[in-house]
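Every protein chain of the complex appears in place save one, which is left out.
Labels run A, B and C following the written order; every chain starts at residue 1.
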Amino acid sequence: MSENISRRDFLKLATVGAATTAVLTGCGPASRYIKREPYMQMPEYTYNGLSTYYATTCRECAAGCGLIVRTMQGRAIKVEGNPNNPVNLGKTCARGQATLHGLYNPDRITGPLQRTTRGEAATEGLEWDAALQVVGDALNNNNPDEVAFLMGMAPDHLFDLVSDLAASIGAPAPLRYGVLSMFEARATLVKAAEDLFGQATLPFFDIGNADLVLSFSANFLETWLSPIAYTRGFSKMRRGNPKRRGHFIQFESRMSQTAAKSDEWIPIKPGTEGLVALAIGRLVAEAKGGTVPSSFENVNLEDIASLADVSMETLEHIAQLVAEAESPIMIPGGSALGLNNGLQTAETILTLNAIVDNFGKAGGVFFSPLSPNEDEIHRPASSQEMIELIEKMKGGGVKVLFVHGLNPLFELPKALGFEDALASVPQVISFATFPDETALQADYVFPDHHPLESWGYQRVATGAEQSVLSGAQPVVSPNYDTRATADVLLAAGQLAGGAVAQALPFQDEIEFMQSKFASLVSQVDGSFSAPEINTFSAYFQQHGGWWKKSAELAAPSASDALGKSIVVEQAQFAGEGEFFFHPFMSPTLGEAGANKPWLQELPDPTTTVMWNTWVEMNPETAHELHIENDDVIKIISEAGEVEAPVYLYPAIRPDTIAMPFGQGHTAYGRYAAGRGVNPINLLGSHFNEAGDLAFAGMKVRIEKIEGKKQLLSRLESRIGVYNEGLEEH
Amino acid sequence: MIRNFFEWVMGPMGRIAVLITALSLFSLAAFGIYQTQVPPEQPIQFPHNLHVRLGVQCLYCHPGALRGPSPGLPTQTKCWGCHQQIAKTFDPNFPELSEKLVGYIERNEPIPWVPVSQVPDFVHFTHRPHIAAGLNCENCHGDMTQVEIAENPQVMNMGWCLNCHKSRAADDPEKFTKLTDCGTCHY
Amino acid sequence: MSIDLNLVGAKGAIAQEAEGKWGMVIDQDVCTGCQACVAACAMENNLSFVGEEDAGYGRTQHWIRIERFWEGAYPEVKSTPFQPMLCQQCGSAPCEPVCPVFASVHSQSQDINLQVYNRCVGTRYCANNCPYQVRQFNYRDYHLDPIHANEVDGQLVYPFHNQFNPDVTVRRRGVMEKCTFCIQRIHKAEDTAKSQGREVVDGEMVPACAQACPSNAITFGRLDDPESLVSQMAHDERGFKHLEELNTMPRITYLKEG
Partner (left out) sequence: MAVTSKYFPGAEKGHETEHEEHDPRESLMYDPKPRGEMNQMVMESMLTTSCKFWVVFCMLAVLVATCFFYAWGYMIAEGLGVAGVMRPSYWGIFLVNTVFWIGISHAGTFISAILRVMKAEFRRPFTRAAELMTTFGLIQAGASIFMHLGRVWLAYWLFPIPNERQLWPNFHSPLMWDLLAITTYVLGSTMYLFLPLIPDLAMARDRSTGWRKTFFKTLALGFRGTEGEWRHLQTAMNIFAFAIIPVMFSVHTIVSWDFAMAMRPGWSSTVFGPYFVLGALHSGMGAVAIVLCLMRATMKHMDYFLRAEHFDALGKLMMIVSFAYAYFFFNDYIVQWYGGDKWTDALLHWLEEGPMAWMFYQLIFFNIVLPWLTLWNRKIRQNPWLLALIGLLINVGMYWERYLIVPVMLTINRMPFTWKLYEPRIEIFLTIGTFSLFLLFYLAASRLIPLIPVWEVQEGQMTHSLRKVGKTQVPTISEFE
């Protein structure tokens, strides 16, 4: 009873009472006080609840879109597009939005690491001074010819620095590679332009002003070249002109997100894009009544129609449209070029543009302008060039390998044998920000800042009409004990001394960047100019880059193209099997998005699958094979085999199966590791004339794994979406 | 049985028991409410009244109130701006200064101030419009010339907000809807 | 006071003004279904990701989702135009009258549907009654799941929490949530305009989805201002509203393909 209540009990009761009152008062007074830790000497504007905005560059892919990051109290809150940057004009894609999930990813590498046995998670930390020493020695003690630099796709300041570094010590120039460049077959596109117009450059397709777009499996709304810019163009093509609505036809064996927006999707047989282009070219030329170009003259339409599995009527109807269109444009896309006849296909399609004579006209084909401080196009390495490096590594020709911004163990097909090659390299130094597969195989990991924490600039290869140099700057102070790779290399260069120290006499990467701006400072045709370099680089950071005021699109010459004779032969498909294999880049994940949970949770635009890999298969085919949704099947190619659950995809050729690239990591953090499979391991090492991997040139067979199901997480309903009502649930 | 109980209650022991029970329950509730209102322990016993008397404006140390949502808490550099020129700072008789403040400066550590006037995180309070509406700091935070350590003069709960909002918008129906709209503070 | 609030509720139930204040136009002809709006919304509004299992079980926290359906069979198969579906901010919202505690109320000043998180007790009646199925429920404290945390000297540290937008409440388990037309941005814009003694100009305030949309498919603005872009586009002949027959008076106009 309450007469003999001890003091302790009373206090107990009292606290209970306190708790209950706190609860009962609902949104009454805040009963818990928060201790706030202000920054050292924090500038006032950071702690009055107002946000600060910094302009920088998105580095989720190589397109070089400008960003404006909202920060508050030293934290990055939200990513928005930079409205001034000509590439994206204030827009961002999903991957750009999710950059923050990289910055604040719980799996980031927090400091320099040393690994005793490769492949094991166990590491021991070391100081940055020691790290610098390691890099310095690596540069010094090795025969320059045996030092190799492997870098990401983006042509940024670090690439320039490494090029200079390599040149100064006489090492081979750094290689830039990205699986994205493989999927969009950049090398082939550039080579085609070189063959046709004698100028190695990326064509720029002005679909914004076109009224008819023929896309040969170009996924320009997803990841192709510069998706934001091309999406803007698409929007303009459709709705930009109130009088007319642009017509859009997509040739592709599977209805991609891009094809889903087309007015006509024509599922031609894989590998026949070039032939179809030839046929259309002839029909158009005849319809226009002009002279039919030599290479198009003797084309057997019926054969092509039957080969491509498309009716003559369709071909004629399309040719009719093209002939009547004011400004038609034809675009060669990744999976059309990723074949052994890819180069010919690319040339044919570009020539098709010549037939309708849209070069240099609004809604036609142009050359992408070079970046301001760029002398010639530096395209990323083709797979062929990677093979050369791999052979060299295998032969023991590489003593130390520097890897930055690239995850070759994930992005290169197993068949290319990078894994073994890596094993035969004595010293591997990775600058990875995240613990990816390659970093796991590296002896040293000297983590770079996350892009949002680092300085830099990035050249825009294509997408904008004018020449653009996007600028990057840190929006937050580094979260962890990371260091900018450029600084590491510069410091290490000083340690190494000799030629390197002379070639790169810079204190830090900012000085280096300024040295690269020098030519731009006083240029008047730019977005801004400055009296001297410091002001210039201040503006540079403020505007998020430097770009020309006016468009600088050069026009290719039609006559060169028409003059060239093209022979398109049949595409060869490697391996035997009843299915064409169509790997494609996941529109939401991209090549490196798998460790960002919100990208994982974004439904794939066409299948609405989240968090996993699937195999797309035509329902009829599946029915014949007694395969249902979510049945796990084994896909076997000459190079390897993977297991993945089936998604019955109504819009894919019955003789084709498709798989998205992006999942299937064995490392790369808690959200990516052990999730889905990596279709790239099904690809064999076959190349086209331009040296690009013939990734679309595989045939595979499938085996159903009896009784094994894996429920795919779909956003869409399994009942309502197919209008098939209640068959499946 | 009931009757017995009532008789016992009516008896002297019963009355005492009832009294004690009632008192303990009451004090329990009182203590509970008090618990939610005690001002927190501050790293430095900062005498507001002294500074105000010396003529330091509120907005000097809490400048954010004029422009943005939160007024901000001064960093040690701000304190140091004045105090490094004040002899008293280094006078050992004033440990709060000569030890604590100087200590923070020497260790170059931030001062972990504890904000006193807090609203829960589902309330989005902005100082700017309130200052713009002609309110002064003391209207809500009390007269700082009277208190040493800052503490809440009143319970900052929704009823308190609404009373002021309503009284100030009584004559203007449009303003009234805006000021009593849930979405004005909760989103 | 109760009377005022009852009026608010009643206003939601029998909306006088069909026009509305804030509105949106979504052009399905140019929407490429790229999910940029979904990601932008998630980043702006502190949406929590729920993981593979819950996502597959219909518990995704997307405030905006992109729908597409299939028509016909191969090779004449066609996917219907991508259709972003988000809270239609109905003028006469079915979700409002059914909430027993006024957690789902009509904002008189902004004329949008509010969800007052701290008032919500989680009856989920509003979600049942929403014909658009755009209200999401917090089934767990997803953002406090230890699997997102690192252990730093004995304490769980959630790096993702650094990114939370301080202008938006982080919802705990058991409450309903939905698209707010980025009301925090509306407030910011109005506050800025007021501090400069002017009205909010058209296009000054855009929600995160419209801001990100690469194909400019989403337009946002004042419907009660005939000059504004959105109110002009809303009268486009391609325009239609979803489930108008229910007389919910949606504030979002969709422009159909072609």
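In the analysis below, contacts are C-beta pairs under 8 Å (C-beta built on N, C-alpha and C of every residue); 3 or more make two chains touch, one makes a residue touch a chain.
This one's a predicted model, so the numbers in the text were calculated from it and none came from an experiment.
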| item | value |
| --- | --- |
| Shown chains touched by the chain that is not drawn here | A, B, C |
| Sole residue of C:R59, C:K78, C:H161 or C:K256 that reaches the chain not shown, by the stated touch rule | C:R59 |
| Residue ranges of chain C at the interface with the undisplayed chain | 1-2, 5-6, 9-10, 13, 54, 57-60, 65, 67, 69, 85, 94, 97-102, 119-125, 127-129, 131-133, 136-141, 173-176, 243, 246 |
| Touching residues (missing chain, whole complex) on chain A | 23, 25-28, 715-721, 725-726, 729 |
| Residues of chain B (touch criterion as defined above) contacting the omitted chain | 1-2, 157-160, 162 |
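Just so it is clear, only the chains that are shown with their structure count from here on.
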| item | value |
| --- | --- |
| Touch-based graph of the chains, sorted into line, ring, star, complete or other | complete |
| Chains most often in contact, by C-beta pairs | A-C |
| Centroid distance [mean C-alpha coordinates] between chain C and chain A, Å | 30 |
| Euclidean distance of C-alpha centroids - chain A vs chain B, Å | 52 |
| Where chain B and chain C are represented by their mean Cα positions, the distance between them in whole Å | 35 |
| Residue numbers of chain C (touch at least two other chains) | 118-119 |
| Residues of chain B whose C-beta touches two or more other chains | 120, 122-123, 126 |
| Residues of chain A that touch chain B when the two form their complex | 1-3, 5, 10, 13-15, 17-22, 25, 27-31, 33-42, 44, 47-50 |
| Chain B to chain A touching residues, read off their complex | 16-17, 20-21, 24, 28-29, 31-33, 35-37, 40, 63-65, 67-73, 75, 77, 108-116, 118-120, 122-123, 126, 152, 155-158 |
| Residue ranges of chain C in contact with chain A within the complex | 27, 29-30, 32-36, 38-40, 42-44, 49-53, 55-56, 60, 62, 65-71, 73-75, 77-79, 82, 118-119, 147-150, 158-160, 162-166, 208, 211-217, 258 |
